[in-house]
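Have a look at this one.
A protein chain is absent from this complex, but the other protein chains hold their places.
Here the chain labels run A, B and C in written order, and each chain numbers its own residues starting at 1.
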Amino acid sequence: SEAVLIYDISREGRRAYAQAPAEAPGADSLPRRFRRQRQPQLPQVSELETVRHYTRLSQKNFSIDTHFYPLGSCTMKYNPRGANNLAMLPQFLERHPLAPDETGQGFLACIYELQQDLAVVTGMQDVTLSVMAGAQGEFAGVAMIRAYHDARGDDGRTEILVPDAAHGTNPATATMCGYQVREIPTGADGDVDMDAFKAAVGPQTAGIMLTNPSTVGVFERRIEEIAATVHEAGGLLYYDGANLNAILGKARPGDMGFDVIHMNLHKTFSTPHGGGGPGAGAVGVSERLLPYLPIPRVTKEGEHYRWLTESDCPNSIGRLCTFNGNSGVLLRAYAYVRMLGREGMPRVAEYSTLNANYLMTRLREAGFTVAYPDRRASHEFIVSLKHEAKELGANVMDFAKRLLDLGYHAPTTYFPLLVPEALLIEPTETESKRELDGFVDAMVRIREEARENIDMVKGAPYRLPVRRLDDVKAARELDLRWEG
Amino acid sequence: SEAVLIYDISREGRRAYAQAPAEAPGADSLPRRFRRQRQPQLPQVSELETVRHYTRLSQKNFSIDTHFYPLGSCTMKYNPRGANNLAMLPQFLERHPLAPDETGQGFLACIYELQQDLAVVTGMQDVTLSVMAGAQGEFAGVAMIRAYHDARGDDGRTEILVPDAAHGTNPATATMCGYQVREIPTGADGDVDMDAFKAAVGPQTAGIMLTNPSTVGVFERRIEEIAATVHEAGGLLYYDGANLNAILGKARPGDMGFDVIHMNLHKTFSTPHGGGGPGAGAVGVSERLLPYLPIPRVTKEGEHYRWLTESDCPNSIGRLCTFNGNSGVLLRAYAYVRMLGREGMPRVAEYSTLNANYLMTRLREAGFTVAYPDRRASHEFIVSLKHEAKELGANVMDFAKRLLDLGYHAPTTYFPLLVPEALLIEPTETESKRELDGFVDAMVRIREEARENIDMVKGAPYRLPVRRLDDVKAARELDLRWEG
Amino acid sequence: MPFVPHTEQEVREMLDAIGVERIEDLFDEIPESLRKASIDAIPAGMNEMEVTQLMRRRAAQDVQPACFVGAGAYDHHVPAAVWEITTRGEFYSAYTPYQAEASQGTLQLLYEFQTMMSELTGLYASNASLYDGATALAEAVLMAVRANRKVKSKRVLMPRSVHPYYRRVVETIVANQGIELVEAPLDDTVGRIDPEALGRFEDEPFAAVVIPQPNFFGALEEVDRLTDWAHGLNALVIAVCNPVALALLTPPGEWGTEGADIACGEGQPLGIPLSSGGPYFGYMTTRKQHVRQLPGRIVGRTVDADGRTGYTLTLQAREQHIRRSKATSNICTNQGLMVTAATVHLSLLGAEGLARVAAVSHERTRELVQKLTAIDGVERLFDGPFFHEVPVRIPAPAEEVLPMLANRGVLGGYDLSQEFPEWGPALLICATETRTSEEIDRFAAALADALRNTGQRARA
Partner (left out) sequence: MPFVPHTEQEVREMLDAIGVERIEDLFDEIPESLRKASIDAIPAGMNEMEVTQLMRRRAAQDVQPACFVGAGAYDHHVPAAVWEITTRGEFYSAYTPYQAEASQGTLQLLYEFQTMMSELTGLYASNASLYDGATALAEAVLMAVRANRKVKSKRVLMPRSVHPYYRRVVETIVANQGIELVEAPLDDTVGRIDPEALGRFEDEPFAAVVIPQPNFFGALEEVDRLTDWAHGLNALVIAVCNPVALALLTPPGEWGTEGADIACGEGQPLGIPLSSGGPYFGYMTTRKQHVRQLPGRIVGRTVDADGRTGYTLTLQAREQHIRRSKATSNICTNQGLMVTAATVHLSLLGAEGLARVAAVSHERTRELVQKLTAIDGVERLFDGPFFHEVPVRIPAPAEEVLPMLANRGVLGGYDLSQEFPEWGPALLICATETRTSEEIDRFAAALADALRNTGQRARA
């Protein structure tokens, strides 16, 4: 009875009467051949039942508001409640996307200023916010690189370079844009293997996609040399902003030589992850990619704000969303940026980096293996549990599940792939030393438990709504919907 | 570590920086002798820590939004989320209580209409909403009865009659108004013992306080005779609206002969109980008590709404709140009343009564002892666990605590006092048959468990954040605040 | 049927189980003569969408000028997190924590609240709230009369510097209990109690002396002297304080040699929206020795069957559901949700944040006073230190000036002449940290214009 579905509560003929029109016109003016013969099976429940069901369900989630959530590469930091409130002001919520610019100058002013501030903090020429997620930002970036080469008639460039440690979205995106992916290995020190990189660059190189700091949690020290090499070969540089939090206000992708960048506003700019989204994947460009920016974006003419669309931007790669992007997310990011201000931005980088290095030090001193012990951590770092897996039989998944029992969301597991038994740990700047110390204690305790009773650890979790789930069964015996 | 206090998280020097002014003026213009020498110990925590702490704390509560909560006499029904939203519209929240009436006509219109509708549904002449809780409503009512007698120079009336089953607030209120309390026994059928009642009425009777349906869950059938008797003796009748839900729109206290009534808007009109309040104790009166109504209340003059205050109502018993009553609660009640409308009101009575009678029937058939088996239940009824206590050793408290384990809030326990091992059960109209059936199953299961393992039942609860708490220690070794 | 979940089939099954034909049969014990409730005058029901349209239209009618009125309710910033947490269903839709094990969220929060109020007031024991500031004072008066074992008087000294509405509410509530409220006069030059002038009250005993800080006029009373004077007469001292001011001011528990005995007041400034006057909450704290006289709910820390820490309502023997006609008070429902908000609010601000709010409010009020008194004919009514409220004399009737200010988007203060006509036209003005310099300038400009206009009209 723990996992009652809303459909289990449903009873034929029940309704939340306050929530639908009292009238039930027959819609007889719609010819019968267009009308469905059987009503869809939607839940038939009262308002109280709905509220109770979903309130209870919500309590089965871990979240930032309830737990430390050091999910590497995801920047799970505090989502200010003020930003939520302000984005949900009735005037903002009720504005139709096609309402004339004149009726939404207040909204447009916020969007415009956010574009400006993001351009400044990344060192880019301009920014568009009408990109709905990081992966879309990547797509826009690579599509612009392609448009740039195409416009110059430079059509022999068929390859995009991607480090082997990159997020899976990078190669997937390059493929979507019609490019071949060429993987560049990571060196032992965590930086790109420069020999392999240089060997890979050539006239066939359209560009390179990099995250800096990289997914292994270190800053790519020879980024300027990389940029020069790629540019020299006629290629362009794409910056995956997944880790922008680590350098926000301290170093700028534009200064490093990147031509295009996407930012995950739901990471660095603290809009909520919402159980999987929505995000917003702002895209910034250098001068040379400016003509290709996706539309729409906001411009200011005198004191008037307006959307730039197709006719203003004839060379744009086009439109990536039905309307204007995830405005509600953007307003949250705007509120956050205003609260941070220029002083607050570098502090994001400073304290997220401090937290990561402190946590890395504590875990190393507690006997855990850090993947790149000679490097500074960026805002995240990797612990490899290969020893624990080999000697105690407790692998990354076991630690992850047992951490849940102890009140901590697990870090990212088994990523990046090149480090065995990797835990990618990102504490973010909004967590206190107390939480970090508690996390170290939990890791140490689990190792201790594994020594004493490995079966107990492998059986975790015990204190959650369910025990370990059978993923294989889920994929083999597909059950994707309730069927009564 | 389960019950971490916000003070345990606190660290010297920590702050939620976005929440206070950046400036910290010295306030040197305040002479030193007025200034405190040591800052108070308030928590020093971040915004995330605050949100996380109180979000987690909230999850330790049972509530309507999470559990069936059949707390007799408290009318724990669904609190419409729409009412909450609408009462929190910025214009309503930001209005200063002393802002001129001209700037708040929209707000005042809502309050006025609510006064009107409550007067209609109770059959009273007029209603004031500036009374902040049921107990205050009682106070206002008895104070008006006193003012009425005083105004007539009828000063020999020293007694208020109160049934022995009445809420404790009734006698406490009569005392606060300077009256002697005379208890009237309840007859075996649950009605007032008419002989005792008639013997008690006399020239010393200022009035009688009644709840109808009464606290034993039955309708006082001879209410008209009671009213006639009291009126004949020169006394007045006070209606405690705690159980108004049971007859809403079906029968009116005004028609029964009552002179004054208070309504608990947080019960009958579905404003939230909020962990103990705020409530609102609207007071309605018949013609003869009209001059004595507490101030302020809203009147309509032409198309203009305004507050009636001291100068308009020279005979008023006066002011019971600093400003105008619990406006935010009133707006919630207003939204609810508008959604119910005239058709919806009697349905409240009908379905809350249906639920109570069904649940009473099911429990009786399941072998539990109902206190007044020959009577209709009103919207609530009493189960006596005297057999279970005697034969199985499982008393009301044991059932209550074990119910919590099974996911049901306990009914009201040990009240009314005149029924041994009483459980006062009020399901309300917003609960479904499914919840009622589940509750019956839980009661039956607990009795079964008690037969099999009484110690287990007496040890309940087991699944809550704490096990049974030591109330005696709490009262003996008073620990009312954290002391570091 | 809004909010009624029953399907027709369920109703049928339930009626069958009960053994009646129709729902109406369940009401057959109500005399026929009474089953005729005529409620046609109530409008027909609306769905949520329609009510939303209606109430939004109503809300849109109401204008929001820049608020320079205080007089007992203050326009402070409330962090968004406060009400997002407070309206979570688990807080919003729970009731009084009678079943402690199922209410540890509310109970622990109340224990934390009690600690915070204890710290702010410097007194050990706090209750879990009362209705509002005025009723809290009324309860404090009743409590003091009960608690004072040295003086069996029913007289209480109530200065004129206490909020006039508070005085009136106290009068309403204690009137029938034989308690006499004796008015203490004001020093008209400083707008506060003159300790020197109290000598004439020393002949008859008082159960208690009420001391506001800051007082209704925003002025700071000589609380140390007053407290010692009252204690010299064996009266208990009831402090009435703005809790935000207490971030800066000496807590009542430290007033004079021994400290006040009871502190109470309006909790609204701690995260509660103005909301046309409520719901707010009253707070009350006292010394440990008087805790059993404290009205309202009180939470205590204890242990469970496994020895684990937990929280529960305690000292319930004082309450009316047990003591009935001998109860400490008839108070039952309190303002739990408001206290939830205040607790979250105080956690977010902390002592430093609250002190800044207080100090900035004080500074803004100084700026306001300076800019208004630069206008010809506008001057402070009293000298002496103030917190964030000040009465100013204006050279035209307030009831003429205030609407002119309202037309310029300014709620220009409380019209003091309503309650204190003896001082002529005067406004009690207030600025909190939420008022900007631009708004203060707007107020000053609007006031100057209004006075010019009324002056011209007077001359014409």
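Annotations
In this text, a contact is a pair of C-beta atoms (placed from the backbone, for glycine too) under 8 Å apart; a residue touches a chain by one contact, two chains touch by 3 or more.
If you're wondering where the values come from, they're calculated on a predicted model, not measured in any experiment.
Across the complete structure, the visible chains that the omitted chain touches are A, B, C.
When you scan A:Gly156, A:Gly178 or A:Gly367 for touch with the missing chain, the hit is A:Gly178.
Contact with the chain that does not appear here is found for just one residue of A:Val329, A:Val419 or A:Met443, A:Val329. Only one residue in the set A:Asp193, A:Glu350 or A:Asp441 touches the chain that does not appear here, and it is A:Glu350.
Chain B meets the missing chain through residues 11-14, 17-22, 45-49, 51, 55, 80-82, 84-86, 90.
Considering the complete assembly, chain C touches the hidden chain via residues 48-49, 52-53, 77, 79-80, 84, 87-88, 433-434, 436.
Just so we're on the same page, only the chains that are shown with their structure count from here on.
Once the centre of each chain is set as its mean CA position, chain A and chain C turn out to be 46 Å apart. If you average the CA atoms of chain A and of chain B, the two centres end up 47 Å from each other.
Our note on geometry: chain B versus chain C, Cα centroid distance of 21 Å, whole angstroms. Under the contact definition stated at the top, the residues of chain B that touch 2 or more other chains are 14, 18, 47, 51, 55, 59, 64-67, 78, 80, 82, 339, 430-432. Residues of chain C found to touch two or more other chains are 1-6, 10, 47-48, 56, 79, 81, 85, 89-90.
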